[in-house]
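My structure is below; once you've seen it, I'll send some questions.
For this view, one protein chain was removed and the others were kept in their places.
What follows is subunit A.
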Amino acid sequence: MNATHHTVVVTGIGATTPLGGDSASTWEGLLAGRSGVRALEREWAAELPVRIAAQAAVDPSEVLPRPLARKLDRSAQFALIAAREAWADAGFEGRAGENGQVDPGRLGAVVASGIGGVTTLLDQYDVLKEKGVRRVSPHTVPMLMPNGPSANVGLEVGAQAGVHTPVSACASGAEAVGYAVEMIRTGRADVVVAGGTEAAIHPLPIAAFANMMALSKNEGDPEKVSRPYDKARDGFVLGEGAGVVVLESAEHAARRGAKVYCEVLGQGLSADNHHIAQPEPTGRGISDALQSLLEATGLKPSEVAHLNAHATSTPQGDVAEIKALRKVLGSDLDHVAISATKSMTGHLLGGAGGIETVATVLALHHRTAPPTINVDDLDEEIDADIVTGGPRSLGEGPLVAINNSFGFGGHNVVVAFRTA
């Protein structure tokens, strides 16, 4: 590794998810194996082919003051709530430049969303049709732009080193974390607030995902519908929320005496070059990303103790991911405790990489892998050690964990973390 490259650590975490309004309640829900999926008690849901979703446990309007909330798309509201928690958790008080703790010119924000302000766009189109041009909100553009959450988080913390928004559908949140890691590693920033957010529970995205046969149409108990690796899985459940981490150079964190959750070893990236929305069935693109992670970090397959899988509960995708893991990790995959937390949170699209980064960091911090729920009848094609039936201790000594995130368009992002 180049001597000028900096080691990156995680010093703060925040989340608002279908399991809880912060990272602690989310982690508690994950360990308890609680599902956040519920029936959609909304008038507009009646005629939809899918009438369940994993809605945020705490509505952001209960947390943010009304004058602020009305200027933010729901995705930016989630991002801001998670970012505030992560910022405070990292020990920062107030904005950069005012707190004497971090130079604004050395602070960045990289918060991604897969779809952007889709509910704002659609709601304002309703306003245009029903009430006329004059009533369209002047806040519409900053609310619907996909970089809105990142920009609002950047304004909140006082970031001037750069505010970015990588967009890669359901890999967006993980790509944001990876982008932030590179900002610090290459010396562009000392601290970056990074993660993913999504708020797309609206009849149009639900109809669209359902029509492309991505969503489960299971009409049984909502809590049992998201079931990665189970034979009866038939698609994902749409979720909403955000997960955000504070990343920091190890030197900067040490200088201010910050607590450190873990180190970020690095990332691997690839593209399937197969289909706009179908996973490559052999997992070739995913194995390319994993291989490039191993090469970039010097990580050995035998060192990997835990993996937060992308595993959205689709018939093809879950299998392709495991095939790729087997190809790259070989027999060492037998010793990797795999958790598919989407079995509990649903699939947060661009937010998934954010909350699953938080889950991976907490798994290392607590040395515990959360369970995968609803695996009643494991698909025999899933040739790997899936954590089921409750959380599992990851034991003593140095631990490495990987978070996988993949997105429509064939984007593959894998990020590795190591206990501090």
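We adopt the following convention: contacts are C-beta pairs under 8 Å (C-beta built on N, C-alpha and C of every residue); 3 or more make two chains touch, one makes a residue touch a chain; residues count from 1.
The criterion applied here is as follows: contacts and distances are computed from a predicted model.
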> One chain isn't displayed here; going by UniProt, is it "Acyl carrier protein", "Glycosyltransferase family 2 protein", "Dipeptide transport system permease protein DppB" or "cytochrome-c oxidase"?
Replying inline: "Acyl carrier protein"
>> For a quick check of understanding: of A:137, A:160, A:278 or A:291, which residue touches the chain that isn't displayed?
In response: A:137
>> Take the complete complex as the reference. Which residues in subunit A touch the chain that isn't displayed?
In response: 65-68, 70-71, 134-135, 137-139, 142
